[in-house]
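All remarks here apply to the structure that follows.
Complex shown without one protein chain; remaining protein chains in place.
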Amino acid sequence: MIFLNVDNPSWMITPIIVPLTAGLLCFLFQRKTFAIALSAVLVNLLAACFLIGQLLTCGPMRYSMGGWQAPLGITLRTDGPAVLMLLMTGVTGFAITLYARGYFSFRIDDPGGTDRHQQQQRYFWPLWLLLLAGLNGLFLSNDIFNLYITLEIIGISAASLAALSGKPAARLASFRYLLSSLLGSLTFLLGIVFLYKSCGLLDLDLLRNLTENGPGVRAALALMSVGLLLKTALVPMHFWLPPAHANALAPVSAILSALVIKGSFYLLFRLWFEVFASSITTEALNVMGGLGAGAILWGAIQAMRQHRLKLMVAYSTVSQLGYLFVAFPLSRAADNAQVWSIVIFMAMAHACAKSAMFMSAGTIFLHFGHDRIQDLTGVRASLPITVLAYGIAGVTLMGLPPSGAFIAKWLLLSWALASCQWWWVLVIIAGSAMAMIYVFRVISRFIVIPEGFSSQKLEFHSRLLEWPALALALISLLLGLVAPWLLHILAKGSIDLTQILPGGLP
Amino acid sequence: MIYPILTLFDILLALTLLWLGWHLLSTEDIFKAVVLFISFGLLMALTWVRMRAPDVALAEAALGAGLTGPLFLSALRRMNRVLKGERRLDSDENRGEDHAKNPKPT
Amino acid sequence: MITTLLYSMTGLILFGMGLFTLIVHSHPLRKILAVNVMSTGVFLILIATAYTPLGQGEVDPVPHAMVLTGIVVSVSVTALALILACRVQETSNLDLLKKKTVPETAKESTT
Partner (left out) sequence: MPKTRNRHKRLDGFQRLFLLLVVCLITLLGCILSTIPNSAPGLADAVARLQERSGVKSPVTAVLLNFRAYDTMLEVVVLLLAVIGSWSLTKSPLPEQDTDISPVQMGVVRLLAPVMCLVAAYLVWQGSHLAGGAFQGGAILGAAGVLILVSDFPWIRTIPALPLRIGLVLGPLFFVGIALCCLFFTGKLLGYPEGTAGWLILLIEAACALSIGITLASLFAGGRPDNTMKKIQPPAKHPPGKSL
């Protein structure tokens, strides 16, 4: 059994093929879907851990689909950022799957509207598993047209998931989301066309080795960036995000906010700092940083003004995305692995914290039937664990130690000071302060127990509704403590240019 | 020499494509737009043949004209039915309970 | 060469027209039509890139495969978007209809 060797690169298809097959089977059988989904996400998580181990022992790897080498065939590759994003998806996806189980069984047990909830659950699992396969494919793919297809898979399944709740508002938001996502992928595709016209290549490694740096490549990069920014919802293009994320079902909101956005961001970052690093100018980096700063401030201001919990969390996503972009202009003061480390930390911490927050918000919505922040007093008495999860996730959003976000922000601040760009410092501190305000504004409501308040709603209690959120929140909090280990993975898996084949055909 | 004739044909085809595209996007009547879109698809199939892409031409003729057009038409009919008030009643439609739970976002 | 340029420009203008319509017009069907026109424009540029005149070598088949893939993707997304648009239309009129046909909706809610 030669392909069971640890150093066989074939292992890296597991996170793509397993959720894909499981999604197809879920759609086919429509029974025992949770068992299929759970085993798929479990295998996915194990595969992510295995790939990390493989990376640490064997270094970055390439895998050619069907044995056809790079210029024509499609390659997959693992490196530090890719496996860490896989790990992020695996952990978050596992918790979200458990939570979704609790969520749907709660809704189905609820008298009234049973059929509708069963339908929702029936279609949730295949959509979610295929989305997971698309995300993993995006993280691993090394071919620009293949990346476009994974983006389409993600976009379609995410939009369908967003419409799943059946509310008219959710459908409208999902329609906008689908159109924005389509516009984004079409712009991305136009970028691919420009790229193919000027280089005649699709493989990212070969594109990186290309010395040609003409206007065609720049235009391609600009188009692809705009498309991806639209999908990532950076501030001027964030209009679709809050309604889509706030009106979806709670597990779906968690998926969209924690994972889907990270996919397109990851791709954008890879394009900017790996593939086309030589074409990037300081002005472009500053523009991205400026947009990021705008996102931090605008998202935080909007989050403070919201009256509904889920909308607030959604706007906080807009705000937190900004930090990822502030890392762009500061990258000139650091080397490649450092930029990756900051972005990966931020993305992982945000994925765990934000999904924990949406799960908590969903649990609260389920138990109280609304999510008006004004009326959510005394939640602590009924749902102490959920409130705890919410609070811990809030700590991560604020960026307090020892969370992963703290490490990322600390690195950002130190680079900003080292390169004498103090204005970023102001933005980061202001964003964190505002995060503190919007998190505490809600927590203070939760904690206060008004007089005559009785918590009689505990009979609905389900462990799956509370513990995954708490676990994710704790992970996001403790991420800072394992920082050296993550940095080790990133350093180990950093891009080794000698590994790349010089465009050889078989 | 066949070249000038071919170029003339190209220019004509391109202009027709643009004209059709603009009209289908700007007519007031959506039905007319959909019909124009179907003819646009057929013309695109011709363009693919001209571009020596018979595979794409086949797919465009079958998908673009044969499927997308009917899709648009059926959607249009469905929407018009809604506007006329002959709405189909689903058993899985929203009962308004979520409305009661969430007030309008402010 | 001139053919490639001509068709590329056509594709680009189609893309621009679609983009303009997508943002400016509000009717959902019009938006979906606009997206279709945009995608056709992109495909046209790609195919024009691959074009070589008869007798000057083979046409690059990779863009053709890409466009085939893209056409199928765009058809499926169009179909999904159309159904979604219909649902939006149906449910956004729900409130209006409820006021008109109260007994019907009352019956309906017994399921």
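Order as written gives the chain letters A, B and C; numbering starts at 1 within each chain.
Keep this in mind: a contact is a pair of C-beta atoms (placed from the backbone, for glycine too) under 8 Å apart; a residue touches a chain by one contact, two chains touch by 3 or more.
Only a predicted model underlies this, so the values are computations on that prediction, with no experimental measurement involved.
**Q** Please work out which displayed chains the absent chain touches and list them by label.
**A** A, B, C
**Q** Return the single residue from A:55, A:91, A:135 or A:199 that touches the missing chain.
**A** In the full complex, the listed residue that touches the missing chain is A:199.
**Q** In the whole complex, what residues of chain C lie against the chain that is missing from view?
**A** 1, 4-5, 8-9, 12-13, 15-17, 19-20, 23-24, 45, 49-50, 57-65, 68-69, 71-73, 75-77, 79-80, 82-84, 86-87, 104, 107-108, 110-111
**Q** By the contact definition given up top, give the residues of chain A that touch the hidden chain.
**A** 2-3, 8, 10, 13, 17, 20-21, 24-25, 27-28, 30, 64-68, 71-74, 119-120, 122-124, 126-127, 130, 133-134, 137, 145-146, 149-150, 152-153, 156-157, 159-160, 163-164, 171, 194, 196-202, 214-216, 219, 223, 505-506
**Q** Would you write out the residues of chain B that touch the absent chain, in ascending order?
**A** 18-19, 22, 26, 54-55, 57-59, 62-63, 66-67, 70-71, 74-75, 78, 86, 88-92
The rule we apply is simple: only the chains that are shown with their structure count from here on.
**Q** Pick the pair with more C-beta contacts: B-C or A-C?
**A** B-C
**Q** Between chain A and chain B, what is the separation of their C-alpha centroids in Å?
**A** 33
**Q** Can you work out the whole-Å distance between the CA centroids of chain B and chain C?
**A** From the centre of chain B to the centre of chain C is 7 Å.
**Q** Based only on mean CA positions, could you tell me how far chain A sits from chain C in angstrom?
**A** 27
**Q** Using the touch rule from the top of the page, what residues of chain A touch 2 or more other chains?
**A** 115, 168
**Q** Going through chain B residue by residue, note those that touch at least 2 other chains and give them in order.
**A** In chain B, residues 91, 93-95 touch at least two other chains, as defined above.
**Q** In their complex, what parts of chain C are in touch with chain A?
**A** Against chain A, chain C makes touches at 15, 19, 22, 28, 31-32, 35, 38-39, 42, 45-46, 49, 62-63, 66, 69-70, 73, 76-77, 80-81, 84-85, 87-88, 91-92, 94, 111.
**Q** Touching residues of chain C toward chain B in the complex: what are they?
**A** 2-3, 6-7, 9-10, 13-14, 17-18, 20-21, 25, 27, 29-30, 32-34, 36-37, 40, 43-44, 47-48, 50-52, 54, 59, 64, 67-68, 71-72, 75, 78-79, 82-83, 85-86, 89-91, 93-94, 97-98, 100, 104, 108-109, 111
**Q** Which positions of chain B touch chain C when the two form their complex?
**A** 6-7, 10-11, 14, 17-18, 21-22, 24-26, 30, 33-34, 37, 40, 44, 47-48, 51-53, 55-56, 59-60, 63-64, 67-68, 71-72, 75-76, 78-79, 82-83, 85, 87-89, 91, 93-96
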